[in-house]
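Yeah, one chain of the complex is gone here, protein chain that is, but the others are all in their spots.
To keep things simple, chains are lettered A and B as they appear, and every chain counts its residues starting from 1.
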Amino acid sequence: MPIQYYIYLALSLFSIGVVGVLTRRNAIIIFMCIELMLNATNLLLVAFSKMHHAVALASNTATQVGIEGQLFVFFIMVVAAAEVSVGLAIIVMMYRNTHSVDINFLNRLKN
Amino acid sequence: MNNLVFLVPLFPLIGFLINGLGRKSLAKQAIGAIGSASILASFVVSIILFLQVKSSGAIIANYFNFIDVASLKIPFAFQIDQLSSLFLLIITGIGFLIHLYSTAYMTDEEAPHYARYFAYLNLFVFSMLLLVMGGNYVIMFIGWEGVGLCSYLLIGFWFKNDAYNYAAKKAFIMNRIGDLGFLLAVFWLINKLGTVTYGEVFANIGKLSHQDITIITALLFVGAMGKSAQLPLYTWLPDAMAGPTPVSALIHAATMVTAGIYMVSRSNLLYTLAPATQGFIAIIGLATALFAATIALKQNDIKKVLAYSTVSQLGYMFLGLGVGAYTGAVFHVMTHAFFKALLFLGAGSVIHAMHHEQDIRKMGGLKKYLPITNITFLLGCLAIAGVPPFSGFFSKDEILAAAYEKNPILYFLGVAGALMTTFYMFRLYAMTFLGKFRGTHEQEHHLHESPSAMTIPLTVLAILAVVGGFIGIPEVFAKDSHWLESFLAPVFAGSKALTEQKVSSHSTELMMMGVVTGLVLVTIAITWNKFSKYEATTTEETGLGKVLENKWYIDELYNAIVVNPLDALAGFFKNVIEKSGIDGIVNGVGTFINYSSRQLRLIQSGQVGAYILMMVLSMLGILLLWINDSTIVHFLHKIF
Partner (left out) sequence: MNAIILSALCGVVMMFSGILLKNKSAIKYVAIAALLVLIIGNLFQFYGIYTIDIDSKGLLSFDRTGLFFNTIIFVATLAYFILSGSDIERAGPDVAEYFALIFFVLCGVTILTSFNGLLMFFIGIEILSIPLYILTGSDKKNLKSNEASLKYFLMGSFSTGILLMGITLIYGATGSFGLQSTTIKSAVTGFSSAGILAPVGLVLLFISMCFKVSAAPFHFWAPDVYDGAPSVFTSFMATIVKAAGFFAFIKLFAAKSEDFGPGPAWKLILFVIIVATLFIGNITAVFQQSVKRMLAYSSIAQAGFMLFALYSTNDFTKDGILLYTAAYSFATIGIFSILTKMEDYSLDGFNGLSKSQPVLAFTNTVFFLSLSGIPLTAGFFAKYYMLASAIKGGGSLSLVIIAVLFAAVSVYYYFKVIQAMYFKEGVAATNTPITGNFKVALIVLAAIIVILGIYPTALLGFYYF
């Protein structure tokens, strides 16, 4: 499959994530949209990785070019996991105090 | 030895800090001792440095980079060569004597003010040392400003008197006018050469055009005019007599006012290459010498006479610089420091005895009450009048001889000034010490010789004033007898190589000396005779006498042509332009910023969604900017 299909798919997922962040009010859903953005990049990274690998493979069968893209994906997953644990803890803390996860109630700090 | 250099200014700085910070808690004896001892310590180090320089040449001590911006590097460096080591000795030596003198003279002050006085005086010595020790024009400028500040503080020492404050302000402002010239010269140098270190400037002098050198030297001389009280910026110096008398002796006679001469002789190579500036200096110097001498003829305040005499003598020094007699000028700085400090301290002793009476018409006959002061003062007068073999004779003669070689007219006018000097000095002496006492009985009852802390400095200075001239005996009398010239030769070598030596025959020189000495002696005799019989009269002076008594109305003239128009202009600015124009704009800007602040705050709505939306929109904006850059850039470049 040509690389641009992957690019369009990933960008669409990314845009869906961005739009979701912009339109939703529930903190958890916003957070899920952000995860969607991260996963869009993961997908794109893997696609690029495979692409670069395939090009290098043509000239050298033992090449390892391109594997760093997939490596990066693992790092992103680890970091995302750390972010999830912290983020959910913050949302839970918020919920305990206000009994709500609606971000429109976050307006004590302004101006 | 290099590591000793920084000690010289360090001691006075320490003295300043101790006295300045401890002024409320220290006892008077301690204050006086700290103040004087710090200068004595500097003096001792100065002697060591002097011997070092004498035996092995100049010392340059680099400490750190004071300013290091791009290609401009200004090191914090001291340069101790023949010239500055000589000045070090004068400053610390005479400075110490005057500190000693002050311990007795200022004894009526309360402890905090006494400490304030010594702190200022130490700070002054510190700044003056920076001025002469600095290895470049910037360090010199720091000292230059520092002495100006101390001068201001000390003139206004008795700050409860409005007139004194006014005098202090006048001195400061006149100096600032000159300082501007100095500063512009330094900028010019930086711009053209990229360095202000003496050695580098003189080594790269060839890179400067003739015009540059003329402008730089002229601007530097403007600085010297302010600091060394030359026409037309001299009027602050007579008013500066408002300060305590030892201050007048140290700052306004022996050291600070000679800073201009130091600076010009330090830059002698520049000046030698700028004959136009040199001619200008000679003319200004001579004019000042004569002009101030005429005013001194008719002054009745003991310190004012000495002040005008200082202005006049400084004029002589500049005449010397102007005709290329750098050694002579430095020589005269030194001898003048001896006898003028002596005369001021003697005057201080008289004022002390007379309970702050300064009018010589109310003195007279003090000879028998103040024997030591009398003798030393007389020696000082003989020295300044240039009677051989007193010190003034040699130094003044050297300047006049150089002037003769340049142009006989300069010489004859100089001699006329010297005769006037003799006249007013002996008028001063005779009216003060000879004849009958003209003061009140109560004053006469209290007359007494000053304490030893005051008479010892007088004696030391008197000895120096008498013998100080022997370090520079002219070639006429013996070959290679001019020790000072050979000592200072390395400093002025560059200039000397550039000027052709024109030596008048020894017989002419001897004849001139003889005639001048004769005339001086005759003037002394006439003056002595006339003023020892002085009786107070009430008749007002008329004609020229009145003009002279009023100092040629120069202060009034300055008020009319400079101060009053400026006042009027300032009034216009204040009442019209500032009120309606500037205030309006400033307040308008303030109101506008306050208003925008209040509106801009509202963007920060507190809603996360709104924040992220704005971020995304800005992101898209930047991407658009990136893609369509050419048209937008074109448009923006038209604006900016």
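Following the convention adopted for this analysis, a contact is a pair of C-beta atoms (placed from the backbone, for glycine too) under 8 Å apart; a residue touches a chain by one contact, two chains touch by 3 or more.
Because the structure is a prediction, the values reported are computed rather than measured.
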Give me the chain A residues in contact with the hidden chain, please.
2-4, 7, 10, 14, 17-18, 21, 27, 30-31, 34, 37-38, 40-41, 44-45, 48, 51-52, 54-55, 65-66, 68-69, 71-72, 75-76, 79, 82-83, 86-87, 89-91, 93-94, 97-98, 103, 106, 108-110
Tell me, which residues in chain B touch the chain that this view leaves out?
64-65, 68-70, 590, 593-594, 596-598, 600-601, 603-604, 606, 608, 611-612, 614-615, 618-619, 622-623, 625-626, 629, 632-633, 636-637, 640
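In this section, only the chains that are shown with their structure count from here on.
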What whole-Å value do you get for the distance between chain A and chain B if each is reduced to the mean of its CA atoms?
76
Chain A partner, complex, touching residues on chain B are 601-602, 604-609, 612-613, 616
Listed in rising order, chain A residues that touch chain B in their complex are 18, 21-22, 25, 103-104, 106-111
